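Below are the structure tokens for one structure; questions will follow.
Here the complex is missing one protein chain, while the rest keep their positions.
As written, the chains take the letters A and B, and residue 1 is the first residue of each chain.
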């Protein structure tokens, strides 16, 4: 209970800065003990930072939301805000929108090449609510990525493959005209996850 | 001013007496100012009686409703006026807009352009109305605007129907060899009751049309109306639920090409360098041509389809001249502030002695505030477009427009042909709101037609082009002060309002050689002519050109002055410790029509009952376009932001010809105003408009739409307009509700800069 409350406060504190935050220095003894303890946590944390910069990037985080409203952000949209037109996860929880207005009413297999046109990738939809991290701290996202309950039931290596192979995830690096892509590439992020995992998958503390 | 209250009842009685006796009126032919434009263009078997009525042998009855149908239902109401007197059901007539013609001049649109408030019926004010109306007639200005069409058409369209009916009856009497008095009309037939014989209108139409038109026609008494005063089914509704091709963008002509434009994003500037080769070489492109008009300069693309034209326009490599006006919103705002500080200006209202009244006022009795509103785009759902063909010296223009005769004139200039060789075909308008009172999109189509070797070109703008080349609702700023008496009522109110002149803007782009004469009323319209009695009351307009093209935007000056005036009245009420409606009761007591709508909306909204926790109501009133409108808006705080729960509207329109359409217009006008107040603004950087499409200049969506409750009153003795009147009070009522809920007095629009909406 106490932990949950602290997380909520932390989430609030970090919400505004989530997209550009620094990872707090971490005490070695707090690094979660994963597959191996024989590695230097600073190496793993540097890898996590790379991963976090991708996951917390608006191209990824705007659709990993827990309040049913995908977000818009970027130079042409003002401050980060709710996707216009009352776009929602969908009353059925599917993440594909609502009857009468599905995500795929506007978002098709590929990006519209018109400025401000809808971006596209196969099977456009919101991430499941348990996988939401919009506005969360680096530590929270980190813990979440390692928790199969909240990462889609994946091992870290499956997470890495998902990041490398999923067409919707891949969109984050090729988001179409007028949008900043996520940093790096799918392949680089895949590699960073592998290295982070090998380094014991350490997480920062807030 | 105070004496005006007295006349209301008397004039009403006189009006009623005239009406009950049946009005005998001078009819079109009696003082026929222009030829009937239908005469030269009749189909086989068709006869025309006047510029508004055609009847064919097969009994097809066509009514010309020569005002732009942009959703306000005018084609239905004008047709109903004719059908009523012609004694046919509305379903029995076909309604057309008809050609551009001086015969369709609008006298009402300009009638209120003088410096007198609507309720001023002094001799001077009436002379001015007559003179301004005369201008419309002399100019043959066929226009739709100023919420004037039903007022303008009320007599003329009924006369047209009645005269045609009289002529048909005369012809039938002759053909049946009976007396006219023995004949009755109904359902498009003329019946001789005694013998049971009858003829259809179509059967006698041609002989009837040859009869000399009556110099006097007798109109039905209102109590005998079958159509007027009752909601009608709109004549265009079936087309609109089946996606019929009725709009400008739907025009199809044989051998038609497609096009678009790319005009300078900095107003009035020309290209300084351009490379058209890439655009020219794109697939489907026929030609890229320069455009240079009084509206602006740039390029047009003629192509095999609209998409190809869009892509090619994007591919034009061009640099534009530098702006010769303040280049960003901050600089424009500073210029408005400077203008406000300048002495002088034109005082359209100056009651008592304001300077004396403020002298030595103690600070605690003073209320002072500064307000500001931004430029706004119209954002009609149908982007600007027109189709034109120049062939054999004749220019045809198919255009969704509000001013056919001016469109004809300016397109003639562009195409280099005489005005009489231009035919303007007015389509349905996918939204107008004042934007389609401009000629630019028609002129650009004419310019492209010149280059198309006789083929028609349909020229459609992108939404981006539309947003960035509007004739904007002007930005405006106001400085207000009031001195309150011990009773909390204002002893003195001074309002100074600075804004670009709409009239000067229109002249610059339509008739640049004409300089505007005198102050522009639109700068103070909605502030200088409100039915409040305040002993010392001055409203001054200061013109401040900002270099941005400005034009008519639904309710024009009222759209910002309603906000200024009524938010400031709310501030006065709060400062004086008076309920806002109580304040109006005291200040409007000389104006029964105003008071009646205030009381009505108070009752409807249960104003005096305390609002539930987390909700609050705001009130505002604006007299505009001859109608008296009071609105109450209720807002509530939700987790997702502020919600507008409900809007109550009470409006006195004098005579409600179609209460269904009027109610729809009131709701429409309020939503248009609320949309602007919530989130709309047009801003500038580098001399260019920053917004481009609905992602950054959106409007209210269905999930934000409140419930509405509307009451239509008919107390006032003169008919008012309907199309714009819901807009002005909606914005201040919302802002006042937000103040009541949150304590936040927001003096600058849009409200979304200070609060967020769900």
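Everything that follows uses one rule, which is that a contact is a pair of C-beta atoms (placed from the backbone, for glycine too) under 8 Å apart; a residue touches a chain by one contact, two chains touch by 3 or more.
Heads up, the rule we're going with is that contacts and distances are computed from a predicted model.
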Fill in the blank from the handout: Name check vs UniProt for the chain missing from the figure, options "Sugar ABC transporter permease", "(2Fe-2S)-binding protein", "Response regulator receiver domain-containing protein" or "Acyl-homoserine-lactone synthase", returns "(2Fe-2S)-binding protein"
Fill in the blank from the handout: Among the displayed chains, the hidden one touches A, B
Completion exercise
Among listed residues B:37, B:188 or B:383, the absent chain is touched only by B:383
Fill in the blank from the handout: Contacting the left-out chain: of A:88, A:137, A:151 or A:197, that is A:88
Handout entry: Full-complex contact with the absent chain, from B:245, B:577 or B:641
Key = B:245
Completion exercise
Among the options B:166, B:306 or B:655, the absent chain makes contact with B:306
Exercise for the section: List the residues of chain A that touch the chain left out of this view. Expected result: 84-88, 91, 98-102, 104-106, 108-110, 112-114, 116-118
Exercise for the section: Could you please point out the chain B residues that touch the chain left off the display? Expected result: 69-73, 231, 233-234, 236-247, 249-250, 252, 258, 283-284, 305-308, 310, 379-383, 428-433, 460, 462-464, 660, 664, 667-672, 675, 693-695, 698-703, 705, 707-708
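Quick note on the criterion: only the chains that are shown with their structure count from here on.
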Fill in the blank from the handout: Averaging C-alpha coordinates per chain, one finds the centres of chain A and chain B separated by a number of Å equal to 49
Fill in the blank from the handout: Per the touch rule above, chain A residues touching chain B in the complex are 72, 76-78, 84-86, 116
Problem - Contact footprint of chain A on chain B as seen in their complex - result: 692-696, 698, 701-703
